[in-house]
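With one protein chain held back, the other chains of the complex are shown just where they sit.
Moving on, here comes chain A:
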Amino acid sequence: MELLAFSNIALWVLVLVELGIILALTRQIGILFERVTPVGAMISDSGPDIGAKVPSLALTALDGAALTLGGSADRAQLVFFLSTTCPICKALIPALRSIRRDEAGWLDVVLASDGRPDPHRRMIEKEGLQDFPYVLSAELGQTFKVAKLPFAVLIGADDTIVSKGLINSREQLESLFTAKESGIPTLQAAMQQAAAQA
């Protein structure tokens, strides 16, 4: 009987310790998942390539001001494609605002969309986007083959596409600038470079 009690207690201890270990392992799996999730913007293959010249388009902003794609010699442009019905686009507006403020020395942020102007005017008012140039142009979206939103294109001062991609988070938005600063356009290119050096 004593042996039975001993083995029972020993097994209880074992089960509880093992459950603790399994719980710790499952949590660590979650942490690993979060670490390996790619944080760079997803580059789509369609549309003009990175490094290609931007096709010159004369656009008119919603408030009537004229706007050219690229075209200014010393300033870069971030064209951010959004829509009135996309919640992630709205979630990124604070990030866009802070980027516009922090990078004001060299970067213009342009918002782009298409469709009828009224819903966009309402969103501009609701979200306080009056400071941003806001362009409605189906042609612009087609030029960059924007299929999914939010999508952003960073155009360098030399009118070439520095980086572009599907943007779901502030990190991905910032990765476009990392691409400009490091001169490495994509995560894939960085990995190839690392492989070439090894």
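A few notes on this one:
The working rule: a contact is a pair of C-beta atoms (placed from the backbone, for glycine too) under 8 Å apart; a residue touches a chain by one contact, two chains touch by 3 or more; residues count from 1.
Everything that follows uses one rule, which is that contacts and distances are computed from a predicted model.
For the chain that does not appear here, its UniProt entry gives the protein name "Methylamine utilization protein MauE", which is one of "Iron-sulfur cluster binding protein", "Methylamine utilization protein MauE", "Na+/H+ antiporter subunit D" or "ABC transporter permease". Within the whole complex, the absent chain has one touching residue among A:19, A:52 or A:104, and that is A:19. Interface note for the absent chain: among A:27, A:101 or A:148, the touching residue is A:27.
Chain A residues in contact with the hidden partner, per the touch definition given at the top, are 12, 15-16, 19-20, 22-23, 26-27, 29-30, 33-34, 37.
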